[in-house]
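Note that this complex is displayed minus one protein chain, with the remaining chains in position.
Then we have chain A:
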Amino acid sequence: MDDEQYQKLKAFFPNISFTEKEESHFRSLWSIRSFSQYDLITEAGSIERYFYFVLEGVQAIYVLNEKGEKVVLGFSYSGSPSGVFDSFIGQQPSQTFLEALKPSKMLAITQTDYLSLFEKHSGFYVWGHDFFQNILFGRLSREVELLTLAAEQRYKAFMQRCPDELKVIPQKYLASYLNMKPETFSRLRRSVDY
């Protein structure tokens, strides 16, 4: 990992102060993994081996419904965390797939190393508190949106907050995330300003 990549990773863990030795150890725990477009990063039925920090690319996390169709639960992209977290922590087979929708570069840390961060450095508990709080609030607001907003409002709300790199992935993934048919998504994209 080069210095620029490391700075991006470091920014994901703000407020953690290391000694020089600690920092070089922290840095050594991460390795770069690269994926081509449409590679399956994690397969359902397998155990998630890594917690990821995304350097480049967009990834989708999805489950298959009874018809075998992909139902998108969320995305990760440059600067965000990624991985199938429940499988990673519980070391149980994943229910979901993680797929690269664009060529992707990600920094990866194993479960043992991830857990060791908390043991060795109490600062990570503070980070963890903020991190999980943000994830929880994000999921809650998405649930409210899905349950209360009409398709057009869901589309608008999402497009307003979504980063540009997410707007260029295949539409069917965005449509699925917003719980609408690809045709509806396509019509909204043509007719609705946000």
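Operating definition for what follows: a residue touches a chain if its C-beta (ideal position, glycine included) is under 8 Å from a C-beta of that chain, and two chains touch if they have at least 3 such contacts; residues count from 1.
Quick note on the criterion: contacts and distances are computed from a predicted model.
Only one of "Sporulation protein YqfC", "DinB family protein", "Carbohydrate ABC transporter permease" or "Cysteine synthase" fits the UniProt record of the hidden chain, and that name is "DinB family protein". The chain omitted from view is touched by exactly one of A:44, A:115 or A:149, namely A:44.
For chain A, the residues touching the absent chain in the complete assembly are 37-38, 40, 43-46, 64, 67-68, 70, 93, 97, 170, 172.
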